[in-house]
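The other protein chains are all here in position, but one chain of the complex has been omitted.
All chains are identified by letter, namely A, B and C, in their written order; residue positions are counted from 1 within each chain.
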Amino acid sequence: MAQRSAVIGIGQTKYDAKRIDVSMPGLVREAAVRALEDADLSWRDIDAVVIGKAPDMFEGVMMPELFLADALGAAGKPMIRVHTAGSVGGSTGIVASSLVESGVFERVLCVGFEKQSESNAMWALTVSTPFSVAVVAGAGGYFAPLIRAYIRRSGAPEDTGIRVALKDRQNALKNPYAHVKIPGLTFDQVMNSPMLWDPVRYLETCPSSDGACAMIFASEAKAAKSPGKPAWVHATAMRSEPTMFAGRDQVNPLAARMNAKDLYSKARITNPRQEIDCAEIYVPFSWFEPMWLESMGFAEEGQGWKMTYEGATAIDGDLPVNMSGGVLSSNPIGASGLIRFAEAAMQVRGQAGEHQVDGVHKALGHAYGGGSQYFSTYIVADHKP
Amino acid sequence: MAPTEAEHEAPLTAVHHLEYAYRRSVGPVLGRFFAGLRERTICGIRTRAGRVLVPPAEYDPETGDATGDDFVSVGPGGTVTSWTWVSKPRPKQPLQHPFAYALVKLDGADTPLLHAVDALFESRMRTGMRVRPRWRSETRGEIGDIACFEPEA
Amino acid sequence: MELVKSITTPVVLDYDYVTGRAQSRFLRGIAEGRILGQRCIECKRVYVPSRGACPRCAVRTEEEVQVSDKGTVTTFCIVRVPSENLAFNPPYACAAVLLDGANIPFTHVLQECALEDVRMGMRVQAVWVAKEQLGPTMSSIRYFKPIAEPDAEYDTFKEHL
Partner (left out) sequence: MRDVAIVSFAQSAKARETRNEVEILMPVVQEAVKNSKLARQEIGFTCSGSSDYLQGQSFAFVGALDAVGAWPPIKESHVEMDGAWALYEAWIKIQTGDVDSALVYSFGKSSPGDLPEILALQLDPYTMTPLWPDAHSLAALQARAFLEATGKTERDLARVVARSLCSAVTNPHAVVSGAVEVEKLLAEPYVCSPLRAHDLPPITDGASAMVVVAGDLARKLCARPVWIRGFDHRIEPLGLGMRDLTRSASTEIAARNAGVHKGVLDFAELHAPYSHQELILRAALGLGDEIAINPSGGALASHPLMVAGLVRIGEAAMRIMAGRGDRAVAHATQGPCLQQNLVCVLEGE
């Protein structure tokens, strides 16, 4: 890279089912202003703005970044709108970091958002086209058969998903921004929650949230002037593959495995389980924790569920996963990936508050999207690469 | 009847209908603007730099700085700063007979507002003309409470 | 003055939807009660429905192949949550069906079967609308139903999960 890139500012909104107290400009500004405050910067200090969000149909505005540009102080600046399906938050962070790494810009603000309450996510994702019959019920209906396939392949105990959900939902209680918080939740409550898309239960499913997340990436020179501790970007990676083709492995997609390999090679990581201190992984349905642990190389294929089962991914485990409560607890789709990146950086910067893990030097942020076909990941650390 | 070869090869087509009534929360600043419209008044907001924005925004579009709550009453009269004539209105547009879309700088505002002007004839339209709002009979707290503008007598 | 909290803004748009050429041929096959696929010239795999391209090889697919309306459930889920736009009322089984002769599963609804009896590997067949109601639309296949054949071995379909 032409220059190093570091995270110097992070801001999140409170996530909720309906943020009816704010407009769309108000929502994105809530996150962006907090990121500026975190970095002790003003709008004028920002060189370029990157906006990420999922389908425009959620809000019913075509290319909404056009009307949001000036709300984010972008007048007279470069602005880019990223859309890579559910992985978009991660991709948005990667594009922002690359604008710095390229040597072209010194400080770049990126914002991921979704205001899903303006419409209905199930509607927007199930709009049927002529000549077809809508039988796949939203994202849950799409992913549930893949989860069943994973269970069959791995022989994982049926309560693995329940254990993930319980862990993430307990973590969410420690996160002031989290949307879904259920104090005193028990294993039995998760197990007895309604099946939505059998084998996926209600409490094993992500919510639909309103919210925004903002991050500021800066060059080494600017990071040195920043009041807070920077989180240095050690590597970023993106991989995509087509949705449907004959013989595609949708459970452990090659794109996911290649992405991990590329990421670790750039970050000079040979043993991810040992070298990475914690991870924020995109888990919209609980079973995706073991699935992505495998594709990310933390466990052998078919063995990921053991890490969950043994408590390795608990906040006090040897590889804490989704300390923030994860996508299961807050899911403004266009922001969800960027929240993973932000939370990973917060761990490295020691600013995660109640859900801070002790002694984090290196953390992973992960996002995926589409039909398990888009992957964006990054590694941040408390030291320069 | 069997389709002809040409019909057989032509791709199938159909109407794809997309419909949703979006429910938009508007925030405190536009919330005040729309509340004013419901009472047939128009407000702008003064930026720190002193410009009066109509419609009001939560931020100064030039800098991104927050605007605060310095609301300013503007209009109701205003001046057309540019216009175009719509001779064949589309069904969703504010008037169903020929009309003008115009930028109207309301008295006391520094930025013009986009709206429709019902002038009946294109020959009545000119830049610099004075217009005033025609209110909808039942206001609801939205931009359409101004049914359109019309030339001042 | 009481602030306005929200406004409703309807968006209603109509588009002329044009199917691709391959999809048109597929749908015209459906109107004749036939399920058509296309074989990739490079990897020789058969795509159902025809999609005009093999994404794996990034080449156009042209060779037309008729496949059976019988197949194997590779995986499935039971939809128990209602949603707008859905063509069926929950609960129902939504299955990936690998039709005999195809190399990629096809998603449809499974009926005439207790939900607890749905399983990976079960053999199923399409149930069509009455002949005079056949048309170039996926709704010409009402659903899939189980048939009296032994379940397929896991190894025969494990690559299609």
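Just so it is clear, contacts are C-beta pairs under 8 Å (C-beta built on N, C-alpha and C of every residue); 3 or more make two chains touch, one makes a residue touch a chain.
If you're wondering where the values come from, they're calculated on a predicted model, not measured in any experiment.
**Q** Using the touch definition given at the top, which of the shown chains does the missing chain touch?
**A** Counted over the whole complex, the chain not pictured touches A, B, C.
**Q** Please pick, from A:Ala17, A:Met63 or A:Ala224, the residue that touches the omitted chain in the full complex.
**A** A:Met63
**Q** From the listed residues A:Trp43, A:Phe113, A:Phe143 or A:Phe245, report the one that touches the chain absent from this view.
**A** In the complete complex, the chain left out is touched by residue A:Phe245.
**Q** Could I get the residues of chain C that touch the absent chain, sorted low to high?
**A** 7, 9, 11, 13-23, 51-53, 55-58, 60
**Q** Since one chain has been left out of the picture, which residues of chain A touch it in the full complex?
**A** Considering the whole complex, chain A reaches the absent chain at 1-2, 23-24, 54-67, 69-70, 74-85, 91, 94-95, 98-99, 101-104, 124-125, 127, 129, 237-243, 245, 253-255, 258-259, 262, 370-371, 373-374.
**Q** Pick out the residues on chain B that sit against the missing chain.
**A** 10-11, 16, 18, 22, 24, 26, 30, 33, 53-55, 61-62, 81-87, 90, 92-94, 101-103, 105, 111-116, 122, 127, 142-144
Everything that follows uses one rule, which is that only the chains that are shown with their structure count from here on.
**Q** Roughly how far is chain A from chain C, going centre to centre by Cα mean, in whole Å?
**A** That pair's centroid distance is 31 Å.
**Q** Measuring from the mean C-alpha position of chain A to the mean C-alpha position of chain B, what distance in angstrom results?
**A** 37
**Q** For chain B, what residues touch not just one other chain but two or more?
**A** If we look for residues of chain B contacting two or more partner chains, we find 12, 14-16, 18, 20, 22-26, 28, 30.
**Q** Two-or-more-chain contact residues of chain C, please, as numbers and ranges.
**A** Residue numbers touching two or more other chains: 5-6, 9, 11, 17, 19, 23, 27, 136.
**Q** Which bits of chain A are touching chain B when the two form their complex?
**A** Answer in residue numbers: 18-26, 29, 33, 43-44, 57, 59-60, 70-75, 117-120, 123-124, 127, 129-131.
**Q** Can you check the complex and tell me which residues of chain C touch chain A?
**A** 5-6, 9, 11, 17, 19, 23, 27, 40, 43, 45-47, 51, 54-56, 74-81, 83-88, 90, 94-96, 103-104, 107-109, 115, 120, 136-139, 154, 158-161
**Q** Show me the residue ranges of chain A that touch chain C in the complex, using the header's touch definition.
**A** 20, 60, 120, 122-123, 126-138, 140-141, 144-149, 152-153, 194-200, 242-251
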